[in-house]
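Worksheet for the structure shown next.
In this view, the complex is presented without one of its protein chains, the others remaining in place.
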Amino acid sequence: MIRAVGYRLAQAVMVALLVGVLTFLMMQALPGDMAFRIAAGRYGYDSVNAAAAEAVRQELGLDRPAIEAFGRWFMDLLRLDFGTSVISGAPVIEEIRHQLGASLQLAGAALALSLLIGPPVGVMAGLRAGGWLDRGLLVVSTALRSVPQFLMGLILIVLFSIQLGWLPAAGYGRPAHFILPALTLALGLAAASARITRDAMAGVAGTPFYAFGRWKGLGEGQLFRRHGLRNIGVALVTFLGLQFAMLVEGVVVIEAIFGWPGIGHALVHAIFGRDVPMVQGTALLLGLGFVALNAAVDLAAHWIDPRGTEKAGAKA
Amino acid sequence: MTILLNAENVSVHAGAEQLVEPVSLALRAGRPFTILGETGSGKSLLAQAIVGTLPDGLRASGQVTLDGHALDLARPGGHRALWGRVIGVLPQEPWLSLDPLMKARAQVAEGHALVRGLSWEDAGTAADRDLAELGLDGAGDRRPDQLSGGMAQRVAFAAARAAGARIVVADEPTKGLDVARRDDVIELLMREVREGGALLTITHDLALARRMGGDLAVVLKGRVVERGPADQVLTNPQHDYTRRLIAADPSSWPQGLRRPPKGAPVLSARDLSVTRGGKRLFEGLDIDLHPGEIVGIWGPSGCGKSTLGDILLGLAHPDRGTVTRCAGIAPVRFQKLYQDPPSAFPRHIRLGQALDDLVRLHGLNAARIPGLMERLRLSPILLSRRPTGVSGGELQRLALLRVLLLDPVFLFADEPTSRLDLITQAEVTELLSEAARETGMALLIVSHDPDLLDRTADRVISLGTAPEGDAGTPRGVPRAGGGERLRDRVALV
Partner (left out) sequence: MSAITTDIPVTARSGWTRTQWAGTAILMLIVAFALLAPILFPADPLRQSLRNILGGPDAASPLGYDHLGRSLTARLAAALRLSLWIAAAAVVTSAVLGMAVGVLAAWRGGWVDRLAALLADSFLALPGLLMVLIVSAIVPSTPLAFWIGLTLVLWIEYFRLTRATVSRLIVAPGVQASRLLGFGPVYIFRRHLWPELAPMLLTVAAFGAATAIMTIAALGFVSVGMRPPTPELGLMMVEMLPYYREAPMALLTPVLATFLTLLGLNLIAGGRRA
């Protein structure tokens, strides 16, 4: 267990380093007059002059040798000092705190919805591998996998907003605004979690101990509760950890499409406006979020299955 | 004696093909019944048809009466209500049949609680009592990975019977277990018989069949070729196959000629000590291997038999000690045969291709292959197949051929026949020792079967000791003769 924690810490440092390098390169790639453009964005075109641009250049370390600049850059990052957003001028931490709430609402709703659909369908399909439900699930999940989330969003918008006019296509604040983006996200996640659950369940249902349970005289329901649930648990929990990446990607695109004022929406804007501090803060948050979540997954998996924890690092 | 299980005209089909010809048998309370046969003989299918656990795609027919309940096997599903309550199935390799995440007590208790309807509290008490009766006090809180193979077997036995079954069907109960554990299993099963239960055992293990006694049926290619009281069948076999089977058992092999070591050793080891996983396997071990000599290594599983061979080949490293090869001999002349023959060949290429690769690599004389094939009784057609398309015995002989092409001076055979059937085992072992005598290579052969080593080897090195006295040591085997001494024989429990 200590080894697993150590590994996650090393991973966190490595993620920070990776984000540091990437965003540093991004900053280095800013065109020469970018300092001027940033200054313009910050103070308005009328009040921009060479001095203001120079101040921005200084602040971002655009004038120092690369190695020294990177050292300073990375130290700031480790102190979680991201500076201020180049575009809005507000501290990056504040901006992110603002947007995170909206994103978590959306992600949480989508995840809850997908868990209501995916695992139960997966269990039923896995218990009768090769049956009609199983084959149906394969067809549906392959089809859903071939519809990217933005396309699903587009289809739902065209269908429910444009064609039928039932739901708003974009916006934030009312419960109705939740339905389309959450459903868009949930459909893809549900298909994936159903497949994972199905494979895990089919695996468990094919084990000698599942058969032995029958020979002991247990009924199918008793068998599932006693020997099925816990044994598919590790696969499910591990999948939840990996699904985070899928969820984040979905959130970025879906927020941009539905105009949801969350972290993904802001990220797209920050990239578009070359707002390096914002990109850095968001990327680090997402990367460390992934690491933290998977550390939690390690713990949960250990709780479900205490055997052989030494491989915790290799699982992610 | 009451008949608890009566099977009439039980047969098994896969589509139009008949896998098991109609068989009738009766199981009486207090008298064991054993079905003996090799891998693929259909013995397990027969048992599975009787207890209703046939895999999908196979069809059974016939009638079975289980403790008064009559079932038509052509209509599957009828067994479900009898499992656990009337008939207990002890599965193959029980350590795989226990829920890996559940403690032993709970796995036994659920039969009492969910099938017999006791409260969970009473069921737990009952489970503890069952486990204690089988000598497993205190094991109730352990998960299967914390149990030894023998303990897992007893837990599975308790679990299979918790719901009250009086008819027990045990499928290959000694598969994967040490010889030393075999006695425990027999005791476990016989106990059931003494208490008035009925027992049907399916096995390939001649010794198990002999020790169980009762009635015996010998199965070959889906047909019962001989049946009767076990002692009668085994001492006075009528069918040719039964005779060959009994003759192939290492305990009935003729005693090979023991030769004293001759010439300078091709391989010497001095003062070897090995610890694995915190366990000291052996210490201060000296070995000399001479040309043409056959040396056996015997010991219970986990005693370091294979590790010792790997160390001599340089595949593993000792904590202390040295291995010296006779100077001037090419490294490829020190070779190994593996326990699982298919895993020793590249999986995806034809066997002929694998041999060609070897011939090309070392510039060998390919003209030797046909002669060796004939000598090892291998059909040339096998060379056009992949490893998965050839039987284990043939593949092991091909592995021997591959090695012989390199004119080895030393061959380490790591349980080369433990995955093979009795008759094949006899053939392969005989060819191995002939190869050693004819080519003058030193053969180090690892086995868990003391009789096999006793009949084959010039001398035998025993590693580790069985927990109780002589129960597991080879009979009449010189323990560490010749040039070695075994300073410490480390007890393993």
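Letters are used for the chains, namely A and B, taken in the order the chains are written, and counting of residues starts over at 1 for each.
Quick note on the criterion: contacts are C-beta pairs under 8 Å (C-beta built on N, C-alpha and C of every residue); 3 or more make two chains touch, one makes a residue touch a chain.
The shown structure was predicted, so the numbers you read here are calculated from the model rather than taken from an experiment.
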Which of B:143, B:336 or B:455 touches the chain that is not shown? B:336
Sort through B:92, B:391, B:418 or B:439 and give me the one touching the missing partner chain. B:391
Touching the unshown chain, chain B contributes residues 38-41, 220-221, 313, 315, 331-332, 334-336, 338-340, 343-349, 354, 357-358, 361-362, 386, 388-394, 399, 402, 406, 421, 423-424
Contacts from chain A to the absent chain lie at residues 7, 10-11, 14-15, 17-19, 22-23, 25-26, 28-29, 138, 142-143, 145-151, 154-155, 158, 162, 245, 248-249, 252-253, 256-257, 267-268, 271-272, 274, 279, 282-283, 286-288, 290-291, 294, 313-314, 316
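Definition applied: only the chains that are shown with their structure count from here on.
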So, in whole Å, the Cα centroid of chain A is separated from that of chain B by 50
Spell out the residues on chain A that touch chain B in their complex, using ranges where they run on. 207-209, 211-219, 222, 226-227, 230-231, 304-307
List of chain B residues in touch with chain A within their complex: 51, 53, 80, 83-85, 88-89, 91-93, 96-102, 110-111, 114-115, 143, 145, 156, 159-160, 162-163
